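The structure that follows is given in the form of C-alpha cells.
Note that one protein chain is taken out, while the other chains of the complex remain in position.
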Amino acid sequence: MNSLKSKMSPSKKILPIGYKYGFHDKVKSVFELPHGLTKKTVEAISFYKSEPDWMKERRLQALGIFKNMPLPTWGADLSRINFDNICYYLKPSDRKETSWRDVPPKIRRTFTKLGIPQAEARFLAGAGAQYDSEAVYHNLKEEWVKQGVIFLDMDSALREYPDLVKQYFGTVVPIKDNKLAALNSAVWSGGSFVYVPKGVQVTVPLQAYFRLNAQNMGQFERTLIIAEEGSFVNYVEGCTAPVYSLDSLHCAVVEIIAKPYARVRYTTMQNWSNDVYNLVTKRAVAYEGATVEWIDGNFGSQVTMKYPSVILKGRGSRADILSLAFAGRGQHQDAGGKAIHLASDTSSNIISKSVAQKGGRTSYRGLLKVVPQISGIKSKIKCDALLMDAESRSDTYPTMKIGSNDTQIEHEATVSRLGEEQLFYLRSRGLSENEAASLIVSGFIEPIAKELPLEYAVELNKLIQLEMEGSVG
Amino acid sequence: MPNLLIIKNLRVKVDNKEIIHGLNLNIKLGEVHALLGPNGSGKSTLALVLMGHPSYTIVGGSIKLLGKNISKLLPEQRATLGIFLAFQYPQTVAGLVVEDFLRSAYNAQQVSKKLSPLNVNLFKKLLEPELKLLHIKPEFLQRNLNEGFSGGEKKRLEILQLIVLRPKLVILDETDSGLDVDALKLVADDVNRLIGPDMGVLVITHYQRLLHYLKPTHVHVMMSGRIAESGDKNLAKKVEKSGYEQFKIKDVTI
Partner (left out) sequence: MSDLLQKRVSNKKGHFCLLNFSSSTECPVLIKKTNYPTIYQISVKSGVKATVIFADVSRIKIEAIVDKDAEFNITTVISETNQVELNSEVKLKGRGAMVNQNIIALSSNQENISINCILNHLAPQTYGRIISRRVLAGSSQSTLYGMLKIAPGAYSTDTYLSDKVILIGDKARAESVPSLEILTDEVKASHGATIGKMSPDELFYLRSRGLSLSDAQTLLLRAFIQPVLTGVDSNIVEHLLKKLNKL
C-alpha cells in the first residue's frame, strides 16, 4: 500500500465530477432529442445506454411519479426552474466544447488564484479535452481489482454488474421519495458505483476523477456505494474551484449502504457558479455497528438544497454529518442534515457552520428523529452561523421529533458576526482587515476543515481569502 | 536619544463623549515611561487610540511616531511601523492556532520591511530559542488563540508576541492586572530583557506593582483625560503613599 501512497502525491489537484458541457441554444445532434421530459426521452436514454429492461421500466415509473408530484413548498425558491427547457441527454460525441476565451474572467482568475494548473482549469471549465488520468489511475486500479473492490462509473457498472446494481439501486432513496429524486431516477446518467467486499479497508481515498471520461459527468448523476461488513471506504468528490456550467439544474442522488461494522466517509466540496440549482438527495443506511460520515461543503450555485441523511437502522450505528455553507450575493444555501434513529444505542453528531455575506442567505434545515421503544440514544447538534454584514440572512430550522425517553439530546444554535475586537486584535499585529477576517472565518470553520483531505483544506483556506476580499468594511 | 513618540494636545472622543482632553507626552528611544491613574482617567483609552481602535475619534492634537503623523493610519499600518500593544484583555479566536497566528504577524512585519516571509519550518526554528527562554512548552503553540487560556497564559502570549515582533514602541496595558507575584516577575523579566536603545516603553498600570520590577525612567499621573503631573520614580512613591486624590485637577472644563 505504501507504493500506492507515493503515487498519490498531495500536490495533485482533485478534479470535480461536475464537468459541465455548454448547452448552447441549439445543439446539432445526430440523435435528435427534443427538449423537455417525455416518455420518448426516457426510452431513448435507456436505449442509448443499452440498459436491461428492468432499468427502463424503473425510469418510466419514475417519470410518471415525477409528473404527478408537486415541488416542495419549503426550502429555497424553485419556482423558476423550467423543466421543459432542459436537454435531458446528450451523447458524448455530440458534446460541444466551450472556448477558454468564453469562460468568464472571474472564473479564470479564481483558478489562477487557487493555483489550479491550466490544463485542469480548462477541463473544469469545459474548455479542454478530457483529462487523461489513466496513468495515475492504472496502478491503483490493479490493486483494487485484486481486493475485489469495484469502482466504476454508474453506466458501466450497470452493464458489467447488473445483478449487484439491481439489488441495491433505489433501496435507500426510493423513486417516490421526492420530486427531484423521481426526476433523477427517470433520467439519471453517470455517477459512481463503489462496491467494497467484506473486511476490505480502502485506505486511499477514492476520488471521483479516477473515473476516466466525461461520460460520467453530468447533471443527473446517480451514485451508489455498498460497503460490506467490516469494510472501510473514503469517497471524495468535487473541488473548491468554481465549476463553470451553462446547465441550470444539477439534480443528483447518492445512496450509501453501510453493512454491519462498515465505515463509509463521503466528502463533497461543491462550488457551482452561475445560475445553477443544485438539488441533491443524499442518504445512507447504517446497519449494526456501522458508521457513516457525510462531509458536505457548499459554495457557489444560485440555490442549493442538500440534507445528507443517515438512517440508523442497526443497533450501535453512528452518524456524523458536517455541513459547511458559504453564501454570497444572490445565493441561497439551504443545507443541513438528518439523523433518523431506528435502533437502540445509536448516536448522531451534526455540526453545521455557515457564512453569509453580501446579501447571501444560508439556512440550516435539519431533522433529528427518534422512534419510540428504543434506548440509549445520544445526539448532539450544533449550528453556528456567521453573518458578515447587515444585508445577509441566516435561518435555522432544526426539527426534533423524539418518541423515546432514554435519550440524551442536545441542540445548540448561534448566529454571530465577525467580532470587532477580534478584528482589531489581529490588525494590531500587522494583518490587514481582509487577512484578519479570513483568519477568523477559517478558525470558525476549523472543526469541519480539519476533517478534509489536506489538499482540500488548503484550497478551502485560499477560497475563503478570495471570498473575504472586499467583504469587510 | 531621538524622539520616538510625540503626542501634542491630544483630544479624543468616544460615543460623543470626550475622554482625553489635551494630553501631551514625549517618549524617546531607550526610555521607560510609566502612566499611572485611577479608573476612568483615560489610560486604556490612550493605549487603544495609539493603536488605532476604530471606536475612538481624534478631535484635536497630533500623534507622531518617529516624526511621522500616524493619526490617520490603520491599525495594521501602525503595527508594521513598530507599535505594539500588549492588551489588557487579549481576544480569543476559536480555531486559529497560535503558531499560525504568530507566523502571520511576523511575516506581515517582514513584508513591510521588504524582506521575505518565513515558511512554517523556518519560523519554528526562529521561535525555538525564545520558547526556551520563556519556558514555554511547544504544545502551547498548537492551542487555539487564547482559547481556554488562564490570565497568566494570555499575558505570556502577549509577551511572546512582543519578542517575536520586535517593535519600537511597546505599550503595556495593565499587564500586571490579574497576575500573581510569580507570574508578574516572569513578565517583568521578559520585558526587561528586551528593553534597550531601540525601543521605548509605555507601561500603563493602576497598581504600580510592575514598577517594582520594571524601572521607569519617567512617571506620569493621568487624571480626567490629561497628564496631571510628571516626574521620576519618586512620583510613583508619592502615589503609592498617598493615592490619587492629591492630583485631582480642580478646574476641568469639558
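By written order: A and B. Residues from 1 in each chain.
Rule of thumb we're sticking to: a contact is a pair of C-beta atoms (placed from the backbone, for glycine too) under 8 Å apart; a residue touches a chain by one contact, two chains touch by 3 or more.
No experiment lies behind these values; they were computed from the predicted model shown.
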Q.
If I'm reading the header right, one chain is hidden. Which shown chains does it touch across the whole complex?
A. A
Q: With the full complex in mind, choose from A:396, A:422, A:442 or A:465 the residue touching the hidden chain.
A: A:396
**Q.** Selected from A:60, A:204, A:342 or A:413 as touching the chain missing from the view
**A.** A:413
Q.
To test your reading of the contact rule: which positions on chain A touch the chain that is missing from view?
A. 372-373, 385, 387-390, 392-417
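Everything below uses one rule, namely that only the chains that are shown with their structure count from here on.
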(Q) I'd like the Å distance between the centres of chain A and chain B, where a centre is the mean of that chain's Cα atoms. (A) 49
Q: Give every residue of chain B touching chain A within the complex, in rising order.
A: 51-55, 74-76, 78-80, 84-85, 87, 90-96, 100-101, 104-105, 108-109, 112, 144-145, 161, 165
Q | In the complex, chain A residues that touch chain B | A | 419-422, 424-433, 435-436, 439-440, 442-447
